[in-house]
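Below you will find the structure I want to go over with you.
Excluded from the complex is one protein chain; the other protein chains are retained at their positions.
We just call them A and B in the order they show up, numbering each chain from 1.
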Amino acid sequence: MSVLDVKALSFAYPNGKNILHAIDLTIAEGEFILLCGPSGCGKTTLLRCMKAQIAPVGTRKGSMSDLPAKEIGYVFQNPENQIVTDTVRHELAFGLENMGLQTETIRRRVAETALFFGIDEWIDASVYEISGGQKQLLNLASVIAMRPKLLLLDEPVSQLDPLARKNFLDVLLRVNRELGIAVVLSEHHLEEMLPLADRVLFMEAGAFHYEGDAQGYVRYMKRRRAEQKKKLYGLESGISAAAEIACFWEQERKEAKVEKLPLTVREGRQYLGKKKEEGKETGQWDQQIEKIKERYRKKESVKERGTKGSRKNVCLLIDHIWFQYQKQTPFVLKGLELRIERGEFHVILGGNGSGKTTLLSILGKRLYANRGKIRLGEDRKLPRIALLPQNPKAMFSRDTVEEELQEAGCTEKLAESLGLLQLLSQHPYDLSGGEQQRLGLAMVLAKEPDLLLLDEPTKGLDGVAKKRIGDDLETYVRQGHTVLCVTHDVDFAAAYADVCSLLFEGEILSTESAQTFFEDNAFYTTDADRILRGI
Amino acid sequence: MHIRPYTLFSTLHPVILLGYALGAPILTMCMGNPWCLLVSFGCALVMEWFYLGEQFVWQGIRGTWLLFLLIMILNFMTNHRGMIILFQTRTRRYTLESLCYGAANGLLLCAVIFWFRCFSAVLSNQKFLYLFGRRFQTAALLLSMILKLFPETQYKITQIRMAQDDSAFQEKEALKVRLKKGMRQISCLLEWSMEDSIETADSMKARGYGAGRRGQYERYHFTSYDLGALAVMLCLSGTVIMGMVLGKITFSYYPTFTWNKEMLVWNVLICFCEAGFLLMPCWMEVIGAGGRRR
Partner (left out) sequence: MGICTKSIAFQIAALLLPPIFLAVMAVTAYPYAAAASIAVILLALLPFFIGFEQKKPRPRDLVPIAVMSVIASLGRALFAAVPNFKPTTAIVMITGMQFGPLAGFLTGALSALASNMFLGQGPWTPWQMYAWGLIGFLSGIAGQRKWFRRSGVLYFAGFLAGILFDWFLNLQYLIGYIRPVSWQAIVLTYTAGLGFDLVHGSSTVLFLMLLEKPWGKKLHRLKMKYGILSAQEEKGEESCI
């Protein structure tokens, strides 16, 4: 039995741009569908077309079985923006109130939902007191409280940090498995989700290019990337590290027989374990595994980093700074010590509330340390410093990209190198997330800062956009500038950093070259390193 | 913000809380008798201490003494009725009566301000929205949306300042430049908030807003306990109002201070009732605690 049938759905915006081309989709009862594809391929439009109240304006053809709109739940991308009211309790009740239910029914359903999601502990909180992950859980819960049969989620975890993302997906899985609600999840980082999905849909340019199970999807991606002559691994691969490694293995060995590919870290290690035993007999194991490890090798920084205390080649030397926001609150930074050298791509990794953003604000002179000093390099010259905030929207105030760039004093060459020239006449808010980030980058780079500070530059971006911004930053570093970037994104750090530091509870616990950093960490590292560790 | 959010008084039905939160300042505003006014002012201080703490009392006094002086002086300077002349210029005289009258009115204003400061401690925003939302559903929802947007927008403002303010690296800027930056920032805020709010609107639609009559989550039962509390409140405040209407506590400043001296008993009784009404959250707490011990 199907929940929703979509037949030959086409959609065009009023400006005549065709977004969807004859989409056929049948969603079975309780099915878990993963919808993936590059940004701008029409994922959001498709999801919105399925939910009548928020269907975009334009011409649509094709048919859709009628499912009352209230039986379809929709979760949006941004956790903050979808919240309507000011307390958790009322947010949970909002949809139920709209249904015009009796007070008793509303209260019972709110209680029930809160207990299922474990929201009961913070149900009395104001919505601004809870974290982004909790906000997204609340959004999911308030939709589930209306008891939908089908749940549509539009990149619900792209704005969350890795831990909150895993937590959200776990809960989502429970919703699917325990309540039997069908789920269509659109997402661009779907490594974790692949093993769980009943069906994977790959969409490009408004049509499905692949439809089937996860195994087939990995094979499809492998073939597709070979056709496009692109490397299989890296930020834009779109498949999990385990599957990548298995694909390499097959490629190197030219194995003809088709095996089940590993999808998770655990399966990846099991797979390699098996191959190791097989390889011992043929004696080719060592050579093969070295080849694979070589692919995941991080950038090895060429130069030696200076020793503690010396000012040679130093851009800024952070000397035991302490910082607190208010006298009544604990210190956010506690004797933080960090050496930023010239011409390095320095990434600081750390969890929520570890003081990452505070550190950047102090370096950008928006805040001032209570204790400690920021010392200059050998030449005692203050470097030009610029800060790119987490959300580039905080920088935009003009009506077109061109005006924005002009005001920032950005040269045409810079705009061209960041690929902004074809966007000049657009409004900054009509750009995609990656384009907005690049526009923000162009605006800060216009001043040609010696030290560029970045706060979570990859938040909410898909692999392609991440790679683009990473490449741009790398170019900038190669021109002799310094980049300091704080992020949650381990894969991004692994791909681009020269030097990595771990920030925890307001202290820098280690600063090492990227290769050593990720090899030494057992948990706080990339999936590929987890799989290859000790093998 | 308030130090005692969970008093026994707060368990009463929101209608009663609203009655108290509005009743106290309105009763004070109608107060002509200086003794009653002093009682009200004293009670306001006590309630402020009870709900908001000592710091807030001092803060409130610091915030209002100037207003008190202003009202007093304005009345004193512009009003020359009265018998007891303090000093005289060629064209007009300045009297003790008008000074006292001004002081009383200044005190009245301060008392009213103090009562309003307790307003949101007595009637929390959620309860206010409940009452308001019974009749004005859409407006109450709008208010709730505004309350949600406040901290979010504050966060956006800090983000925008963080992103755009590079004054630390520049020489001191001219006023014109700073103003221009301010305008740029507020334009940025407008656009950002508006774009985000469009998604809020979609989320409202996706959850079926506007489909028909809305239900209501909040529910407060009006029990016999509430009825009892209401009766006590009405008795106490009714006595005060009766006294005022019947002229038992009339006090006039002009031509000179006069009040009904035979009515001293009335005066004491009314002041007592007034304090009883105004201090209700306080004494309910005391008595409630005694009840538990028994």
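The definition used in the following text is that contacts are C-beta pairs under 8 Å (C-beta built on N, C-alpha and C of every residue); 3 or more make two chains touch, one makes a residue touch a chain.
Keep in mind the model is a prediction, meaning the values are calculated, not measured.
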Considering the complete assembly, the absent chain touches shown chains A, B
Missing-chain contact among B:L12, B:V57 or B:L108 belongs to B:L108
Which of B:M29, B:I85 or B:V177 touches the missing chain? It is B:M29
Given B:S10, B:T95 or B:T200, the residue that touches the chain left out of view is B:T200
Touch assignment to the omitted chain, from B:I3, B:L86, B:L142 or B:A231, lands on B:L142
On subunit B, the omitted chain is touched by residues 25-26, 29-30, 32, 70-71, 74-75, 77-79, 101, 105-106, 108-109, 112-113, 116-117, 119-120, 125, 135-139, 141-143, 145-147, 149-150, 153-154, 157, 179, 182-183, 185-187, 189-191, 193-195, 197-198, 200-202, 204-205, 209-210
Absent-chain interface residues of subunit A come out as 57, 399, 427
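The rule is short, and it goes like this: only the chains that are shown with their structure count from here on.
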Note: subunit B sits from subunit A at a C-alpha centroid distance in Å of 47
Listed in rising order, the residues of subunit A that touch subunit B in the complex are 51, 53-54, 69-70, 73-74, 76, 78, 80-87, 89-90, 93-103, 105-107, 110, 126-128, 139, 142-143, 146, 361, 364-366, 384-387, 389-391, 393-397, 429
Per the touch rule, the subunit B residues reaching subunit A in their complex are 125-126, 141, 144-145, 147-148, 151-152, 155-156, 159-166, 168-169, 184-185, 187-188, 191-192, 195-197, 199-200, 202-219
